[in-house]
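Heads up, one of the protein chains got dropped from this complex, but the rest are sitting where they should.
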Amino acid sequence: MTADTPFIKLDRVSLTYQSRDSSTHALDETDMTISTGEFIAVVGPSGCGKSSLLKLVSGLHPATSGNVVVAGQKVTGPLKISGMAFQNATLLPWRTTLDNVLLPLQIVEPHASRFRKHRDQYEAMAMELLKLVGLDGFETKYPWELSGGMQQRSSLCRALIHEPQMLLLDEPFGALDAFTREELWGVLQKLWMTRKPTVILVTHDLREAVYLSDTVYVMSARPGRIISKTNVALPRPRTLRDTFKPEFIEMAQNLRLQISEGMGV
Amino acid sequence: MDSPASPPMIEIENVTKVFSTQDNRNLKTIDDIQLSIAQGEFICLLGPSGCGKSTLLNLIAGFETPSAGIVACAGKPVVAPGPDRGVVFQEHTLFEWMTVSNNVSFGLTCNPDIRARFPDAAGRTQACIDLVGLRGFENTFPNFLSGGMKQRAAIARSLAPDPAILLMDEPFGALDAQTRFIMQNELLKIWQTTQKTIVFVTHSIEEAVFLADRIVVMTKRPARIKEIVKLDMPRPRNINDPMLSDIKSRLYDSMASESVMI
Amino acid sequence: MSAVAPAVASRFELGMTRALYEWWLLIALAVVWIAASALNLIPNSVFPDAQTLARATVDLVTGKVGVLGKLTDHVWISFARFAAGYSIAAGIGILIGLLMATSSLIAALILPILRLLYPIPGLAWTPLVIMWAGIGENAVIVLIFLSAVWPIVYGAYDGFRNIPRNYMLVCRQLGATWNVRVRRVLLPAALPMLFSGLRLGHGMGWRAIVGAEMIAAVTGVGYMLNMGGELRRPDVVVVGMIVIAIMSALLDRFVFGTLEDRLISRWKR
Partner (left out) sequence: MKYWIRRTVSIWATVLCIVLWQLMCVVLSIEPFILPSPILVYHSLVQYHEPIMIHAMQTLFTTLVGFAIAVAFGLLLGLAIGVERAVYDGLYPMMIAFNSIPKVAIVPLLVIWFGIGTVPAILTAFLISFFPIVVNVATGLATIEPELQDVLRSLGARKRQIVMRVGIPRSMPYFFASLKVAITLAFIGSVVSESIASNAGIGYLMIAASARFDVALVFAGFVVISVMGVIMYEVTAYAERKFTFWATRANDIVT
């Protein structure tokens, strides 16, 4: 399913946040190897440094020690090859859905300098993505006219519009109700299967992790450390009905136990 | 419905609730519900959001009165809220300006009758705090507690006057998945220790299947009882149990037909 | 800063560095002003230099500027007037806010009037108040009242109105008595908003007192300041401004700050 060359490699990476009068040891000696086009999920207790991992890989925050290598290069600053989405959709309320999706193209090169001339072409790209997530017909709506689930769909489109090689998701469905969340798993799976970016998904929801990913990493409580790696060999595309199958449930249950152990409960 | 061996703790007889809206329309939220709940039973009310589960809970609590039918607890018809039926809400439950122990003792000191019933309020308060695992946080203010600990304190407060019934309105709905799992286990422990009758409102199938003796599945508004699923498995339940996954699958289909997807 | 330095010294250093960092502009301006004073670059008729300001302060405190009276007397008079006007505003404002929150009928009756009167600046009432109450104590107190009362009403109304429904449900369920509900639940729950209304009202009242004394009184810091203007004494005006700023800051910081720490900050995050 995945290519052999590692796309992301973390080598004994540690991260300590230093503030005025305290320091927080967020990540400790973490090793990770992620192949090109792989979908991985990171689960673990609250505040275990899962989100810090994303900051390191995206180059938004430098590691305190150790090496982060993405696409064969050591990460020293923002990479411009990643798309990000968060629990909060963070759409710009003064832009329509279409314009929100187009935002990265106005910033990232080489698109930014070509944007004005080739706007039609870019809009067609965006429309294609919106159609893929089921938002065609909503492109002229403003974010506040959309439901939470729709906002999250547009946020995913915005993260993917510049065709990033890497998609970083920080609990993207955490604020949605159960039904919408499960529906969006299907949407994300479809997006991934058509575009094949390398995905790191940070989540609380073990069923979500198993449903979506090729590999699930479990992190321990702070300071975060990878304590287990589980391959999910279920065939794709996966459906909600699969989540009631015994092997699925068993996998989720095992992860739950590992997390409890990692918390020292 | 099978009749429980002991006399029912809660009896809901042909209850209907109609609200009148601002523009003078009548909105039926609950339609002819019949349900009896045995002493010590753990009941989950499961249904789509906004279907009237909470209204049913409010009727048992006595916050609302039925438009038709009767709700009775321990053989007496419900006319007003009372300390015999503890309520735990999803949020805004703890008094922010009181420490955990003052919150818990509030129910023991807020009127003379109750004060007479619990001469050792301090001891009772400490016992409840210990029961929910909050020892060491007696003097902490709620805003300095995590979401799970807040709900622990809220449960302790509702348990303090020793109610026979605990009514819980999606109490773990605002917690993250991990904390929710811990709290569900904790609640089962408390239930087994205290032998309360619990009515628990939720829209999560997983939660209902993990907790309940009987799951009452409700339709979308106006809420009727769609089916009642009885679970005999011992606790703590193993989620791997194939019986449970069958039930979950069935409940999922049952719920899916009642909810409108976006 | 070296890591081995003793904690006390490093905290002091840190504090100094931070103060310097945060107050650089103010410190720079003060340095420029003192330097310009020393070189006699500022004409005293435009802005007082350091020496003049210091002398004016001493003269005013000791009462040497005959027509202007003693600064300390003015401060006390202004303060007493403020206390009187503000207390009345607090009492009446909280009462009205509470009544509005308890009855939607009262709220519907009062809100339109409130919306109409709130935007009218307290000082715009001055001509009317002078005619009704004459120049002097009463006029100033009424003007402070009229400036401070509106935010207090709104604060109390919002505070009592926005008490989460669940609090009342919990009280009903546990069978709390009326007394317990009011004293232990309603008042503390409304307190943060009520308090911010009181604090806002304090600011408004304090701003009004200067203008009111300028127009409608012959004593008080505002009057002294106005006289300074008429006597073309920028030094007197600047001393007055500084005194007023200090008085208002002291009240806000020490009275309201302490109350907030004691009553609210402990539990509100």
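Should a chain be cited, it is by its letter among A, B and C, assigned in written order, with residues numbered from 1 in that chain.
Note that a residue touches a chain if its C-beta (ideal position, glycine included) is under 8 Å from a C-beta of that chain, and two chains touch if they have at least 3 such contacts.
Because the structure is a prediction, the values reported are computed rather than measured.
Asker: Where does the absent chain make contact, in terms of the chains shown?
Answerer: A, C
Asker: Can you tell me which of C:57, C:126 or C:219 touches the chain that was removed from the display?
Answerer: C:126
Asker: Among A:106, A:147, A:194 or A:239, single out the residue that touches the unshown chain.
Answerer: In the complete complex, the chain left out is touched by residue A:106.
Asker: Tell me which of A:84, A:129 or A:216 is the one touching the absent chain.
Answerer: Counting the whole complex, the residue in contact with the absent chain is A:84.
Asker: Go through subunit C and note every residue touching the omitted chain.
Answerer: 21-26, 29, 45-46, 108-109, 112-113, 115-116, 119-121, 123-124, 126-128, 130-132, 206-211, 214-215, 222, 225-226, 228-230, 232, 234, 237-238, 240-241, 244-245, 248-249, 252
Asker: Touching the missing chain, which residues of subunit A?
Answerer: 55, 58-60, 78-80, 82-84, 86, 88, 90, 92-94, 103-104, 106-109, 142, 144, 158-159, 162, 168, 170
What we mean here is this: only the chains that are shown with their structure count from here on.
Asker: Please state which pair of chains has more C-beta contact pairs than any other pair.
Answerer: Ranked by contacting C-beta pairs, first place goes to B-C.
Asker: Quick one: report the Å distance separating subunit B from subunit C, using the average Cα coordinate of each chain.
Answerer: 48
Asker: Centroid from C-alpha atoms only, then distance subunit A to subunit C, rounded to Å. What do you get?
Answerer: 50
Asker: Indicate the whole-number Å distance between the mean C-alpha point of subunit A and the mean C-alpha point of subunit B.
Answerer: About 36 Å, centre to centre.
Asker: State the interface residues of subunit B toward subunit C in the complex, per the touch definition above.
Answerer: Per the touch definition, subunit B meets subunit C at residues 61-63, 80-83, 85-87, 89, 91-93, 95-98, 106-107, 109-114, 141-144, 157-158, 161.
Asker: Going by the contact rule at the top, pick out the subunit B residues touching subunit A in the complex.
Answerer: So the residues of subunit B touching subunit A come out as 49, 176-179, 181-182, 203-204, 238-240, 242, 245, 248-249, 252, 259, 261-262.
Asker: Going by the contact rule at the top, pick out the subunit A residues touching subunit B in the complex.
Answerer: Per the touch definition, subunit A meets subunit B at residues 45-46, 147, 149-150, 174, 177-180, 183, 204-206, 240-241, 244-246, 249-250, 252-253, 256, 259, 265.
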